[in-house]
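A single protein chain has been removed from this complex, and every other one stays in its place.
And then chain A:
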Amino acid sequence: MASVASARWLRVSCGLCVPLTARRAGPCGRTPSSRFYSGSAAVPKDEGADTAGTEEVVIPKKKTWDKVAVLQALASTVHRDTTAAPYAFQDDPYLIPTSSVESHSFLLAKKSGENAAKFIINSYPKYFQKDIAEPHIPCLMPEYFEPQIEEISEAALQERIKLKKVKASVDIFDQLLQAGTTVSLETTNSLLDLLCYYGNQEPSTNYNFQQHEQTEELEEAEEGDNMKSKKKAGHQLGVTWRARNHAERIFALMPEKNAHSYCTMIRGMVKHRAHTQALSMYTELLNNRLRADVHTFNSLIEATALVVNAKFEEKWNNILDLLKQMVAQNVKPNLQTFNTILKCLRRFYAFGKLPALQTFREMKAIGIEPSLATYHHIIQLFYQHESPSKGSSLIIYDIMDEITGKTFSPKDPDDDMFFQSAMRVCSSLRDLELAYQVHGLLNTGDNRKFIGPDPRRNFYYSKFFSLLCLMEQIDVTLKWYKDLIPSVFFPHSQTLIDLLQALDVANRLEMIPQIWKDSKEYGHTFRSDLKEEILMLMARDQHPPELQAAFADCAADIKSTYESQDARQTASEWPANSLNYIAILFLRAGRTQEAWKMLGLFRKHNKIPRNELLNEFMDSAKASSSPAQAVEVVKLANSFSLPICEGLTQRLTADFTLSQEQKEALGDLTALTSDSESDSDSDTSKDK
């Protein structure tokens, strides 16, 4: 494996590209090896040629490699440590994050520290001039954000454009025009670029970060699939193209416009959702007999698809028209063109399936290599809105067959959405083999990079692991559990419940205390549904004594978490089921003291014990021959007015020998109950 990989990095040097050491070759002309040099410089007689009787010393040519080849070779000898947290965190038991919220906040804290440092350096650049880095590291030096040129000139305008100061550059431009100087076409074009990119607003410092988040929200909102959410998403994005803003004004003021100006305007309008205006600008461009470039066409395709109030066929025909015009203007489409088309076809639901396949074939025919985003769009198109009755398409299998074993490089911003959608499809199809194939693709070469940010990665692994719990043998599932959790992702409580059910099916309930211990570590201490599931599984059947003891320990632990939760909150949160299960587990393990304390808790939290529980208590009371406890049980049952109270009382009188007070107390109780019943029970008060 190492040799195969390293073949990429090595180049055997020919005589031309000699490294530094070889430049010092002696005059005898032999390429020297790294350490030994021929002594020809000092020896007058010719030592370089072969002396008679000895074989020729052939020095092999030195291999050359790029700067990181050795590191990559050494890195290929190590693998991921499955017990370690991701390397970005400090490796200390106190500082490892225990949930995805924590890991997100830790990374943000780290980044905010870096930003704070950068801010200080940029605010006081005169204190940070000393540069000890060799070779020079430009990104560690202070940056200058204030424009240096003060007078009104074109150079000042260019500087402000470079520093991305929208308002200042527009001001200077206006001043230049008022002063009468003409601004060159290049500069005006770059000003238009700036304005169109930022939508006539000043870019904020975390502009790029926000932008990415907002486009993600928009995508997910669209997948919610209704117009309402789209409108909401529109409000969230916030930067819309207003009419008569700076860009349009400056565009109108330009004495001459070239293709670049039009293209910039079109792309800016589409980016800020002024689709109809973009299309009209395009007709202007055509009227001026100019040609658009491929990026503009990509934006126009998007604009055509997003125009409201048009039918799908009409939109598709418009897109085809645009493509024909592209051919007529001799503009070659690129990967983005096809990806944009596929993305827009997603909105057409079922209508878009056939055109999507046509687009894909066209792409292959032209020779453009599809990226992961292409496949993502196709998957979304075919699997997003299908109804179960129609049956699922099998295109995912074709896709996986085609891309298995390939390594991809980032070509499209949507590349990192592929794995999420692929795993979602595998999960809905319940196909484990396919999931393994997808996971294998993820681990090929450098494809790990495409897993995406944290939420997507968690989604991918949650789905993967749930599928494993559902379909795979328990030993393999447990191996994956050890491998993935918690070093790769923090599971939801639903994932853990799936795992517990898998253990249940495979009859491996002895792992439950271990799972509980692990889940406490990553933040599930207070999840009541998980705890109830655990308790239910433990309490359902009888087990051998050691296991029972382990279960009772686990139950005691869970009980203590409930208590500590109680201590923190004013409203107590003991679910009835938990109380039942914990009591049963204590009884079965023989921890009767604690079990009897549980009875008190029932009364305190006003929860109703189950019938089996009360029967078990009676059994235990009988086993320890204490009528007092039995009377307790009956009292409890009575206070809740349970129907089983009758049966319990009878059992009490039958099995136990009661003292006088106890009988009296019992009589009181039964009298109370009998008062609510028919008169026939009045003679039970004979003992009073």
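To be clear about the criterion, contacts are C-beta pairs under 8 Å (C-beta built on N, C-alpha and C of every residue); 3 or more make two chains touch, one makes a residue touch a chain; residues count from 1.
Note that in this section contacts and distances are computed from a predicted model.
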Listed names "L-aspartate oxidase", "BOS complex subunit TMEM147", "Small ribosomal subunit protein mS35" or "NADH-ubiquinone oxidoreductase chain 4L", with the criterion being the UniProt name of the chain not displayed: "Small ribosomal subunit protein mS35"
Among A:154, A:454 or A:521, the residue in touch with the chain that has been omitted: A:521
Selected residue (touches chain absent from view) among A:135, A:367 or A:544: A:135
Absent-chain interface as seen on chain A, which is shown: 2-3, 6-7, 10, 20, 24, 33, 35-39, 41-45, 54-63, 65, 69-70, 73-81, 83-84, 91-94, 96, 98, 132-135, 137, 140, 482, 521, 564, 567-570
